[in-house]
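The complex appears here minus one protein chain, its other protein chains still in place.
The first chain written gets the first letter, and so on, giving A and B; residue counts start at 1 in each chain.
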Amino acid sequence: MLSKQYEIEKIIMGRLSYDADLLEELTNFCNKNNIKTGWISVIGAVKNIKLGFYDQKMHQYVYPSDEDFVKSDFKKQNPELPDYEISSCMGNISIRDGKSFLHLHVVVSDRNGRCFGGHLMPGTIIYAGEFTIQVFKGEELVRGIDNETNLPLWVE
Amino acid sequence: MLSKQYEIEKIIMGRLSYDADLLEELTNFCNKNNIKTGWISVIGAVKNIKLGFYDQKMHQYVYPSDEDFVKSDFKKQNPELPDYEISSCMGNISIRDGKSFLHLHVVVSDRNGRCFGGHLMPGTIIYAGEFTIQVFKGEELVRGIDNETNLPLWVE
Partner (left out) sequence: MLSKQYEIEKIIMGRLSYDADLLEELTNFCNKNNIKTGWISVIGAVKNIKLGFYDQKMHQYVYPSDEDFVKSDFKKQNPELPDYEISSCMGNISIRDGKSFLHLHVVVSDRNGRCFGGHLMPGTIIYAGEFTIQVFKGEELVRGIDNETNLPLWVE
């Protein structure tokens, strides 16, 4: 088990832009502001959601299809209204390929309260979003490919 | 994109009261203790849940009905036992109309593990609840009505 120790440098609270890509806007913000290590949470609402699921046998990400989401009554009845609440979104900031990299997992909820969750992918579009970033100071946390899982995990 | 920078002033951990309204008790606590900016998380169990979902076309909140929740086997079989775990609850504290205002999103789970989520509304009643509040110091974050979404979002 790997662990590293940090101090809190500062907190940033903010509001994401209407129509922004959730992952892209936060990633750009961290890179522009030199935020290399930290923790993030987001709540809000999205106009579209893109989730990933890591297939532990195939060693690759797969994606719930629209057909899976159609099982939600909401989308079946309102195909033109793919809006969801971000009921939970949290994760961390560390370094991958020399840049600030955000690893966020998300749970979204539809009009009937039903939840869908997974790894946050590009393509998740903000309707309204409020984030809190805890910025840490200390030794950089860096991702490299892990042999066992084929995932970009933190390495010594 | 709007963002403001804060320092951590203190942390408060605590236990909510049996039969309290989750949103009301935390809001009163923040107002009484002059907590104007912060981040909150809660885990626990509730005796009743009231969720909101923001209809992005209608520009107003709608509410999953009891009928929607009935699709959960648990409530169908046990209508007199509407208890749920709070599997995730998190959000922020800022100022609205001159007072401390909490914006919390929640995921609850029923006896079969199935999840319902959304915007936390008054009417969610505590069975047991444990909260952590991070209190921030810095410039106030104030909500005003956003023209694009008709939501009370943070303004410059």
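Note that contacts are C-beta pairs under 8 Å (C-beta built on N, C-alpha and C of every residue); 3 or more make two chains touch, one makes a residue touch a chain.
Please read these numbers as outputs of a predicted model, since none were measured by experiment.
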Per the touch definition above, residue among A:22, A:51 or A:128 touching the missing chain: A:51
For subunit A, the residues touching the chain missing from this view: 1-8, 37, 39, 51, 53-57, 62, 64, 68-69, 71, 88, 90-92, 94, 103-107, 115-119, 134, 136, 138, 141, 146, 148-149, 151, 153-154
Residue numbers in subunit B that touch the chain omitted from display: 8, 10-18, 20, 25, 29, 41, 43, 45, 47, 81, 83, 85-88, 90, 107-115, 127-128, 130, 132
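FYI, only the chains that are shown with their structure count from here on.
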Centre-to-centre distance between subunit B and subunit A (centres being mean Cα positions), rounded to whole Å: 20
